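Taking it in order: structure first as structure tokens, then the write-up.
Only one protein chain is missing from this complex, and each of the others stays in its spot.
Right, chain A next:
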């Protein structure tokens, strides 16, 4: 490796980068022939960092920087390389050795280059690159995935007007990438602040994708061998949690943004105001559509889980994520309460109740009603939600369903548990003195879960 390095040192930045790629290809091709799972040792990685990501190896050595034109050339070369490399395994291993974060200072350059590469691949429709990227998104810590998503959103939603169409087209080219992209984007935009509300272009794009084919959401889940324990710190298997969060929180988050812009006293002209209101109206439509699609997918999920023999074993919507969601809704509704946001709060709670009910029913959310009750006890009153957490009194008689279909949600409502049901829950025992959500035990409801 050191002799290669010496020869590279003599070259200019661009040709050195090209040469590194060439050597890497040779190296991994030969490795793969000898062993099915080649070890990526340090030598090539260091070469990459020095000549591709321009991190000077010796202190004080003047870094050879590619200028923007050379960088563009390099990107094109890389695109073409991945396109022309026929072996999937070689492609994958080279992609991951190039762009897997190493936790060193080359990561910034690495991520920047990756962002540009994927952005370019989207534009010129290089499917292999997108597939590799989808794979990368699956195996990389979420923080980095979010950065890639941010780069793409910046390029296609924030920068060039109308370029969102380009992004839309990759739906047909690489649905797998689209699915991972949606997961990353929902992880990025969690509506926790005004800046983290998804741009309307992006929202429209995602809704149009999902609406066209709701199964898109499940592609990764269906095509990946599932381990029972999902690793922590990575993207989820499906964007379901994120999308539920979007639908539920959207009414409140948009209301809050409106309030902020009003109280800031920005002298918004009438036209601008109208346009934002129109925008918001469009968005509400989109969220409605999205909510419907999500519910539909959840309904579908039951079958897939059963197929994979994961029913009741794999919570695709982890309860850990529901808890903060409920809390945020609680906080937001408190925040907005004086502002006559009852309509928005109602809508959000309705959506929450629907999503919870359907998720529990389909086995995507694994929890007891007691857990739910504890979590939701402080929320403002909502009829539907109350129905959901009190549960059906009637024993359902669905012959089509396997026995024990509802085991976990059929605990009889016997009052409040003496202890917090979930360890992650902050200690706020719902005292009987002032319960917001009144629960009347033994009350009967003519209620059946939807199918």
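The rule we apply is simple: a residue touches a chain if its C-beta (ideal position, glycine included) is under 8 Å from a C-beta of that chain, and two chains touch if they have at least 3 such contacts; residues count from 1.
We adopt the following convention: contacts and distances are computed from a predicted model.
Trainee: When you check the chain that is not on display against UniProt, which of "Large ribosomal subunit protein mL53", "Glutamyl-tRNA(Gln) amidotransferase subunit B, mitochondrial", "Integrator complex subunit 5" or "ATP-dependent DNA helicase 2 subunit KU80" does it turn out to be?
Mentor: Its UniProt record gives the name "Integrator complex subunit 5".
Trainee: In the whole complex, not just what's shown, which of A:50, A:131, A:155 or A:371 touches the removed chain?
Mentor: Residue touching the chain left out of view: A:155.
Trainee: Of the residues A:4, A:123, A:146 or A:384, which one touches the chain left out of the display?
Mentor: Considering all chains, including the one not shown, the answer is A:123.
Trainee: May I ask which residue of A:97, A:166, A:200 or A:261 touches the chain that does not appear here?
Mentor: Counting the whole complex, the residue in contact with the absent chain is A:166.
Trainee: Which residue, A:49, A:71 or A:190, contacts the hidden chain when the whole complex is considered?
Mentor: If we include the chain that is not displayed, A:71 is the one touching it.
Trainee: Can you list where chain A touches the absent chain?
Mentor: 67-69, 71-73, 75-76, 115-117, 119-120, 123-125, 154-156, 158-163, 165-166, 169
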